[in-house]
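As you look at this complex, bear in mind that one protein chain is not there, while each of the others sits in place.
This part shows chain A:
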Amino acid sequence: MSGNNVGEKVDANTVNSKNISLPMSRVKLIMKSSPDVSSINQDALFLTTKATELFVQHLAQCSFKKGAGREKNTLAYSDLAHVAEETETFQFLTDILPKKILARDYLRSLEERGEDGDD
């Protein structure tokens, strides 16, 4: 990125509501809560915010396309969990997915173990 436009930093006032939906101030707070992150250039913050928006759209679209709810026009938690496990780019999300297992698998494992609930 060239330094031509050094004077024209993008801030919350110049951002057109058509361009961005997420609050940059909140994104900044979240970034700063990451360990070791010190200072962030304003344009870098803008890029991150915009990238996060694209991420939400991308995640929602992917999950819906590959999801079981597609025919019924619904999007469920499991659709998201599924896409996180199956898609390489979304795999970082598996960290925050609690290990949900299918009810039927759970019931089956219960039957197999008898009465001992081992989890």
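FYI, a contact is a pair of C-beta atoms (placed from the backbone, for glycine too) under 8 Å apart; a residue touches a chain by one contact, two chains touch by 3 or more; residues count from 1.
Operating definition for what follows: contacts and distances are computed from a predicted model.
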Worksheet item: Hey, which one's the missing chain according to UniProt: "Ras-related GTP-binding protein", "Histidine-containing phosphotransfer protein", "Protein Dr1" or "Mitochondrial ribonuclease P catalytic subunit"?
Response: "Protein Dr1"
Item to complete: Mind listing the chain A residues that contact the chain we can't see here?
Response: 1, 5, 8-10, 14-16, 19-23, 26-27, 29-31, 33-41, 43-44, 46-48, 50-61, 64, 69, 73-77, 79-81, 88-89, 92-93, 95-97
